[in-house]
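Excluded from the complex is one protein chain; the other protein chains are retained at their positions.
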Amino acid sequence: MRFGGLLANHDVTFDIYPGEILGLIGPNGAGKTTLFNCISGFLRPTEGTVLFKGENITGLKPHEICHRGLVRTFQITQPLRDMTVLENVMVGAFVRYPQTHQAREKAMEILRLTGLWSKRNRMGSELTIPDRKRLEIARALGAEPELLILDEAMAGLTPTEVQEAVELVKTIQAQGTTLFIIEHVMEAIMPIADRIVVLDAGRLIAEGPPSEIVQDERVIQAYLGEGRHAHRKEHSS
Amino acid sequence: MPKISRKTVVTVLLYVGAVVIAPLFSKAPFYRHVLIMVGLYGLLGVAWNIMGGYTGLYSFGQSAFFGIGAYTSTMMLVKAGVSPWIGMLCGGILAAIVAAGVAYPTSRLRGPYFTIASQAFARTFQILMTNWDYVEGAIGIPLPLMPDTWRFMQFKDKIPYHIIIFGLLGIAILVCYYIANSRTGYYFRAIRDSEQVASALGINTVRQRIIAAMLSAFFTAIAGTFYAQYVLYIDPESVTHHALSIEIVMVAAVGGAGTIWGPVLGAAILMPISQYARAALGGAGRGIDLIIYGVIIMVIALVRPTGILGFFQRERTIEGEGGDDVDTTITAGTGSDDAVRGALGQS
Partner (left out) sequence: MLVNVGLVQALMSGLLMGFVYSLIALGLSLIYGVMDVVNFAHGEFLMLGMFLAYWFSVLFRLDPLIAIFIIIPVLFLVGVGIYKGLIKRILNGTRISQILTTFGLSVFMANMAMFLWTPNYRLAERHLTSTTGDLSIFGVYLGVPELIASVGSILVFAFAYYLIRFTRTGRAIQATSIDSEGARLVGINIDNIYAITFGLGISCVGAAGVLLATFYYIFPYVGTFFSMIAFATVALGGFGSVEGSFVAGILIGIIESLGGFFISPAVKYAIVFMTYMVVIILRPATGLFGW
């Protein structure tokens, strides 16, 4: 099995290898979320291809891509507001477990893993921001992704909460899931990513292990030079 | 559902009991007529609810499917002497097909856009029916009088109608209950809350929306056939009118959209109001019931958009949080959760 996340949009071409954590960084407006949308089927790239497990998934509908094992979260958290936390996760689990009781068992397992167990009967609309971020991940895990793509799952969290999220991501990786993470919080992504790709103005400007990336001149110019204040972006939702 | 819970059995028994006992309180035809209207609008509300309450598609055009049901069975009876039971099934299937045909192109529309489109569809349908000579246009069709038989679904007494409509309502509720607790029901609610999330989680939203529309149209059309057999006269004004679509939405929204029993409760509250208002005030008081409906619906939308059942549900959520952290009660806890859900509906 080989993940071939091959993208040729704006000349962006890179691979994601099975089992790794690939970080995607870049200044605001670099096109990170657009890239995610192209991969997950929410946007159709005008040119280029997305390969997943050797198959061309370019232009497939989001639900078809999910069925193939590539699941995403949203930067602006979208809990299913009138469903409980448990039901939120069950919706994800139904993709693999059509029976209600199986989906419920799977969801409960994930709720324990993600630390949402005690809030399982809360409504999606009642959650705090950190819990919403967790729920985004938990719901995606329900669909048992082979490749999980997280869109700024840690932005807007306190340092403690970031630490918890980092632990969660490590746990998910340890269970054999490949992760592709957009992250604005450098402190969060650098220690856990195996490799980093850097996007600037829609182009790939660097690729490599975190230790190399932080030393890369172009990256420092494009991203780090942007100002230290940029590392914590507030979210309204 | 792997096995039937005790709560379900109790609910079914309570329902059957209530249906049997209700008409015994009075022999007055009017009283029994009101009960039948509760059943009819309960059925229409439950059908609307599959789309409106669960899937978040507020159709204001259900009258078209009601009309398809009424006209299909009536035309089959008038032209070919086919039993209305078969006509009922055919009408339901035809309505479901039409619903799929409408749901597919409108599958990108949400919120008020969908509502307006559904209204435009139903109004177009009414205009076409009014101008279609084969179905007698605006003149309407009196149903041929048949002997008092189950085969032709015609009775002088009101009790058989009572049994039929509450039987049909019971079936609709069971189907709704089954759907609500299955994957499809969860998918419907996910679409209601966010189509984007739903599709990211592998849900084919277009397909699910079509399924919801078909189910809803099927039961609405069945109610249409029943109405034709009960009133024995149909015309576009009575079975495809916009006001009917309005009443259907009201019934579901007042009782509680997105809950299993909400529409039934809504019908039980609103139908006596409208029937008694019409009877008491006659022609001069036309519209009094709808004035009251209008006020009720505004108040409900402002105070609690989830409908009257919403008050009970709020308590459920709070109650549910009580024993949350006790791991040992998980299994039992979940089981009873289900039972409560079954009784009060979903969400």
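Order of writing sets the chain letters: A and B. Residues in each chain are counted from 1.
Everything that follows uses one rule, which is that a contact is a pair of C-beta atoms (placed from the backbone, for glycine too) under 8 Å apart; a residue touches a chain by one contact, two chains touch by 3 or more.
Computed from a predicted model, the values in this text were never measured in an experiment.
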For the chain not depicted, the shown chains it touches: B
Which residue of B:78, B:93, B:128 or B:273 touches the chain not shown here: B:128
Touching residue (missing chain; options B:78, B:109 or B:232): B:109
Among B:11, B:49, B:62 or B:119, residue touching the chain not depicted: B:119
Hidden partner chain, residues of subunit B it touches: 56, 58, 60, 105-106, 108-109, 111-113, 115-117, 119-121, 123-124, 127-128, 130-131, 242, 246, 249-250, 253, 257, 285-288, 290-291, 293-298, 300-302, 305
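Here is the rule we use: only the chains that are shown with their structure count from here on.
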Inter-centroid spacing, subunit B versus subunit A (mean Cα positions, whole Å): 41
Subunit B - residues contacting subunit A, complex: 1-2, 181-183, 186-187, 189-190, 192-194, 196-205, 258, 317, 320-321, 324-325, 330, 334, 337, 347
Subunit B partner contacts - residues on subunit A that touch it in the complex: 40, 42, 61-63, 66-67, 71-74, 78-84, 87, 90-92, 94-95, 98-101, 103-104, 108, 118-124, 139-140, 142-143
